[in-house]
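Right, one structure below, let's go through it.
All protein chains of the complex are present and in place, except for one that has been dropped.
Letters are used for the chains, namely A, B and C, taken in the order the chains are written, and counting of residues starts over at 1 for each.
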Amino acid sequence: MNRDNFAAGERLVSPAYVRQGCEARRSHEHLIRQLLEKGKCPEDGWDESTLELFLHELAIMDSNNFLGNCGVGEREGRVASALVARRHYRFIHGIGRSGDISAVQPKAAGSSLLNKITNSLVLDIIKLAGVHSVTSCFVVPMATGMSLTLCFLTLRHKRPMAKYIIWPRIDQKSCFKSMITAGFEPVVIENVLEGDELRTDLEAVEAKVLELEPENILCIHSTTSCFAPRGPDRLEELSAICANYDIPHIVNNAYGVQSSKCMHLIQQGARIGRIDAFVQSLDKNFMVPVGGAIIAGFNESFIQEISKMYPGRASASPSLDVLITLLSLGSNGYKKLLKERKEMFSYLSIQLKKVSEAYNERLLQTPHNPISLAVTLKALDEHHDKAVTRLGSMLFTRQVSGARVVPLGSVQVVSGHTFRGFMSHANKYPCAYLNAAAAIGMKTKDVDLFIKKLDKCLKTIRKELNEESIVSGVESYDETEDVDSEEMALKLDTVVLDTHQDTSS
Amino acid sequence: MNRDNFAAGERLVSPAYVRQGCEARRSHEHLIRQLLEKGKCPEDGWDESTLELFLHELAIMDSNNFLGNCGVGEREGRVASALVARRHYRFIHGIGRSGDISAVQPKAAGSSLLNKITNSLVLDIIKLAGVHSVTSCFVVPMATGMSLTLCFLTLRHKRPMAKYIIWPRIDQKSCFKSMITAGFEPVVIENVLEGDELRTDLEAVEAKVLELEPENILCIHSTTSCFAPRGPDRLEELSAICANYDIPHIVNNAYGVQSSKCMHLIQQGARIGRIDAFVQSLDKNFMVPVGGAIIAGFNESFIQEISKMYPGRASASPSLDVLITLLSLGSNGYKKLLKERKEMFSYLSIQLKKVSEAYNERLLQTPHNPISLAVTLKALDEHHDKAVTRLGSMLFTRQVSGARVVPLGSVQVVSGHTFRGFMSHANKYPCAYLNAAAAIGMKTKDVDLFIKKLDKCLKTIRKELNEESIVSGVESYDETEDVDSEEMALKLDTVVLDTHQDTSS
Amino acid sequence: MNRDNFAAGERLVSPAYVRQGCEARRSHEHLIRQLLEKGKCPEDGWDESTLELFLHELAIMDSNNFLGNCGVGEREGRVASALVARRHYRFIHGIGRSGDISAVQPKAAGSSLLNKITNSLVLDIIKLAGVHSVTSCFVVPMATGMSLTLCFLTLRHKRPMAKYIIWPRIDQKSCFKSMITAGFEPVVIENVLEGDELRTDLEAVEAKVLELEPENILCIHSTTSCFAPRGPDRLEELSAICANYDIPHIVNNAYGVQSSKCMHLIQQGARIGRIDAFVQSLDKNFMVPVGGAIIAGFNESFIQEISKMYPGRASASPSLDVLITLLSLGSNGYKKLLKERKEMFSYLSIQLKKVSEAYNERLLQTPHNPISLAVTLKALDEHHDKAVTRLGSMLFTRQVSGARVVPLGSVQVVSGHTFRGFMSHANKYPCAYLNAAAAIGMKTKDVDLFIKKLDKCLKTIRKELNEESIVSGVESYDETEDVDSEEMALKLDTVVLDTHQDTSS
Partner (left out) sequence: MNRDNFAAGERLVSPAYVRQGCEARRSHEHLIRQLLEKGKCPEDGWDESTLELFLHELAIMDSNNFLGNCGVGEREGRVASALVARRHYRFIHGIGRSGDISAVQPKAAGSSLLNKITNSLVLDIIKLAGVHSVTSCFVVPMATGMSLTLCFLTLRHKRPMAKYIIWPRIDQKSCFKSMITAGFEPVVIENVLEGDELRTDLEAVEAKVLELEPENILCIHSTTSCFAPRGPDRLEELSAICANYDIPHIVNNAYGVQSSKCMHLIQQGARIGRIDAFVQSLDKNFMVPVGGAIIAGFNESFIQEISKMYPGRASASPSLDVLITLLSLGSNGYKKLLKERKEMFSYLSIQLKKVSEAYNERLLQTPHNPISLAVTLKALDEHHDKAVTRLGSMLFTRQVSGARVVPLGSVQVVSGHTFRGFMSHANKYPCAYLNAAAAIGMKTKDVDLFIKKLDKCLKTIRKELNEESIVSGVESYDETEDVDSEEMALKLDTVVLDTHQDTSS
């Protein structure tokens, strides 16, 4: 409604009331202007009304929503299904152009604004979360692994001789594959055990740098967020090595934005040494659907180079999700989530400690890992070699998601590389264990329910072990390569359940 | 987005593109302005984007959507469920005030505008549909029957002596009950048979007026749209009688807006004689959910009196539905629907004629009824007294909705009044028959599917009758008072189906 | 998804995972079954997923959503606009039948279930809120006033001689109009002043009963929730009078469900004496959009009689809103809202007391009113006869909604009856005052913001009064009949603002 429309409205209902309504409109517009001008996440979250008004206003700036548009190209933002148009708020043109995923589209001023603002908001939040000196970032509609690949592909053009990526071991397939897909040879650096915790072997890294020679090394690829008992990599020291030998440094910060510790490591690494880019998942840090990542860094022109490597346009969907989420939460809402997560981590630690000790197990001491925890499963493992996977399976069928049992001695071949002790980040970790994490959005009732179910499962298994009844159930189990614990567990559990007529679930 | 916001946007993406987007916004605003200024239904329907922008703009003019509002009253438009708020586009305050359902609400300028515009659009459409001289109307969130009651209650204050309403018989309960509920005594005027068609007995009406004396008569309550073989009432002549004896005249035009014939009758009645108000259903004429009606008339102050009789606020939901619908269709869209309906009526007539003659039945000649048709069911009725209801039941379970079988001799007591030959508008119509109607929105495939299923059912029944197998099925059937044919049929069919193991559906 | 569908799914993805999904489905179904079987509000609110599944399941049971349906009637639930269909979750057939608003529709099993369940849930909540012995109720898509009218129209048939309704004065137009619209003569019983509070004059009521004679009296029409300084009527004693003289008793409980005190009065009245029906608003008690009411009572057959008075079908929209709301909240959620409201009432009392005393005014002592409060405006009123309305106007333009200033001596003619001291429930209340209420859904920030703005406005006015500057602003103001305080205030404020260049807003 513009001035003329309000004037027309005043002739229909009392001018004083229309004026009041017009005044109210201005407060929505004011919020929008502040966003456009400052490019920062508002402190207080917007209500849905302002948010939808804003999205609607942006959408009608795209040519597919022009009332008088005629399209004679091959890509005109036409939509066959009204359901699809609606769920995308009528943003159809995606983001970016053939040259650059961050570029402005002439046909789609609204989508272009959406893209710019989202990147700006996300940058603001990264600063707020602890990496104060970040200078540039962009949202890319690919998950963390593929985004890392894009970083490596960009580096290739700057380091044409390089063949190797030095990578302190972290047992997650997509991290490893991100290097393979980019066409490089990962050089795995085994971790060292300090107490219960696995930490970066800095000496081994440096030795490998010297052995391979810096110009043959594309980059060091380090990791912050990871499953205990591994801790985040020693970023400060790795960054120093990179600076020292003039080697690029890419950090996988997958779910690290939610932890001030991980963010602090990055901030410190960049201050002391060299970090070229750090990559984080949208879904794991911002509670949006899977499918996007943020590539961020300290050198604007390098981040732009990466964004220019993406050939063609891309989905605006992850950007839209994170924009809606951040505007709804406001920076205060996001800070509150971060604070609650920290509290949940303490609460989960305490509860896990309690329950594990009741079964003569213990919480592993992993002081550097701010998100993931591990408790030993010694008794199970010693008693029967399938008992550990049996526990995983039981938890899964009881709707505990995300818990992860790690038996000893699992071997996995990923893209030709053999990992011994797979899942435990080490060839031979001293014991089997169970992982649980306190991630953003976790609630007290998640912890309580988990602890209750875990307790019940441990009790049941102990009973089974005493009766040696588990044996019959696992005979038919065929260990196959390249199958992860959830699947393994599930198959196993099914068998056992069939045998036992377990009705406790 | 106002000027400042666009300026801020220009700093983020190319000014030229933003300007193009800003220009595009203006074309949406232009449509909105035209609507607000002219108050007419746009010729071409709006696209969803303009429509939702408009609704959004209106909604933020209501105090419950003010960002800085604080509510300390007993009715503040608070909503507990986000789903509910969303489905009402955040219009929560309803329409009207304690004094008048058409009044403006200080707290809700947006809802008030919505209400005014809807009434204005609906008035425009009534003119377009044929009642050119209508001067005033309003949407009321009550179905046709209760809206007629409101008209009668309003007349009571003008005619304190009146006790009777003269009512040419139309066999629909809610018409009759609308008078009972208002506290009046309906004086039923039986119809006269002209050929196959039942028509108003004008002489009987006039005789009754003289017998009861005009000042004791609240009004004549006539009907346009109805099931064949009844035709619409002779409105011209009834209107002339009303004018002559100074008796108010209320017309039940339930689903007559969709028929130019019905609308023409009203136009003519008002021109020649007296019509105080005519009432039409929203759902039946505008393809919206059940629950609203339009009360319209030729004397603005009388229509206002009715609107002032409604004590308190009311639901905005029916107004919102019809507003969305008319803006989506545009007047051209609505005209197209009217035209298609007319064509469907012809098509249905031809098809019904064909199928009925194949079974030695015939299409009743009811030239004045523009919507409903009837075909005789003589063979069935003569053969077995349950065969007619059996047909109704079969059609119902085969997902034919709206077809209506009318057996002979059904007796129904409604609010103490006994109707013989109920459903047929006559004490003793010559034969049993089946009704089908061509209403707005009907498609060729509706007709084709109906004819196919009817043919199949008639064939099955003829076979059953020959085998006398139907008898066994109906023995357990207990005829109960006050049960309509659909229910009756259903019970019956269930029984028969159980017996027959009919697998044809 | 039925068994076959899950089996087909198992062939596409791992059977174990599909089985897990199938199991999860069962927990949604379990909630639905409990609802259908028990007909009670679930203790814990449902999540949106279960709720939408449930609504979807119901909707596909309506014939307009049958895939093979062919419609040949005049009302087939066709919808022209997809937006409209969607916002009603595809429930198009409304509720009820021509005979009865609570009746089941053969064409719409889903809508019929929706209607039954909603009425059942609402009954459960009324019990929970304090009227334990209620036996029957139904949701009607009309606001409180029109619902009261329907009750009176129903009583007419039982008491054909009756002309009068005895009505302890409550200054709200729609209450008065509900009787006028039904065609009865309200007999106004003035309230008596006890301390600051206005209470029912029981002696005057009984005297009037004797004077008019019971058979000429349709009913006593009492009120629970009202603006201070009026208290709720003395229901126990009025109910006893009704029982004694065999006079029906209809209670206007407009926003009383939210207060245990109001509900207790009804429970006690019914226990001790006679209450035929009590009527409450949906929007004011359940935080849904305006437009529905609940008619409830202790005698199932009388409540059914009322539901059978409604001629024709009706909108399902208010029923749908309250169903969604109650299922989302659960009974625990609703109880929490009731508890919070009570706390807000205390908080508002304390704050109002404080601010009023700072300006040498006081909080009126109205111990029986559990929702509304009043503070004197003596200083303003004594100083200048427009100052009170000026305050109302200032609050309104500062986005305080629902506050209500009551000047002395306002006279209003409603439907021919003259009310002196209109708005104050008394011909001559001792002083002007301001109302504020603590209604369901109010938040601490509403109170705080209100108190802050009130303080600011009082300060400004005091300054104006001292400078006598208000005089100039009001000269052009023309007092008109039948205009309520908000409008009056607004006009006035506008004038003053123009004069003063007030920039404080």
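Just so we're on the same page, a contact is a pair of C-beta atoms (placed from the backbone, for glycine too) under 8 Å apart; a residue touches a chain by one contact, two chains touch by 3 or more.
Just so it is clear, the model here is predicted, and its values are computed rather than measured.
> Thinking of the whole complex, not just what is shown, which of A:M61, A:C242 or A:V288 touches the missing chain?
A:V288
> Decide which residue listed in A:S27, A:T181 or A:S349 touches the omitted chain of the complex.
Final answer for the missing-chain contact: A:T181.
> Please pick, from A:V18, A:V257 or A:I371, the residue that touches the omitted chain in the full complex.
For the chain that is not drawn, the touching residue is A:I371.
> Counting contacts across the full complex, list the positions on chain A that touch the omitted chain.
Given the touch definition above, chain A has residues 48, 51-52, 63, 66, 68-81, 83-84, 87-89, 91-95, 98-99, 106-107, 141-146, 148-150, 153, 156-157, 172-175, 177-178, 180-183, 225, 227, 254-255, 281, 283-284, 286-292, 309-318, 321, 324-325, 328-329, 337, 348, 371-372, 396, 399-404, 436-442, 445-447, 449-450, 453, 482, 486-487, 490 touching the missing chain.
> Touching the absent chain: which residues on chain C qualify?
1-2, 4-5, 8-9, 11-14, 17-18, 20-22, 24-29, 31-33, 36-37, 39, 47-50, 52-53, 56-57, 59-63, 65-68, 82, 86, 90, 104-106, 109-110, 112-113, 116-117
> Tell me where the left-out chain touches chain B, residue by residue.
Interface with the chain not displayed, on the chain B side: 14, 16-17, 20, 24, 82, 396-397, 399, 487, 490-491, 494.
One rule holds in what follows: only the chains that are shown with their structure count from here on.
> Hey, what chains does chain A share as contacts with chain C?
Common contact partners of chain A and chain C, which must touch each of the two, are B.
> With touch defined as above, tell me whether chain A and chain B contact each other through largely the same residue numbers, more than half shared, or through different ones.
Same: when the shared numbers are divided by all numbers used, the fraction is over half.
> Expressed in ° and rounded to a multiple of 5, what is the rotation angle of the C-alpha superposition of chain B on chain C?
Between chain B and chain C, the superposition angle is 180 degrees.
> Which chain's mean C-alpha position is the greatest distance from chain B's?
Checked the centroid distances; the maximum from chain B is A.
> In whole angstrom, how far does the Cα centroid of chain A sit from the Cα centroid of chain C?
48
> Measuring centre to centre with CA averages, how many angstrom lie between chain B and chain C?
Using C-alpha averages as centres, the distance is 29 Å.
> Report, in whole Å, the distance between the mean C-alpha point of chain A and the mean C-alpha point of chain B.
Distance between chain centres: 56 Å.
> Do you know which chain B residues sit against two or more other chains?
Only 48, 52, 63, 66, 68, 106 qualify.
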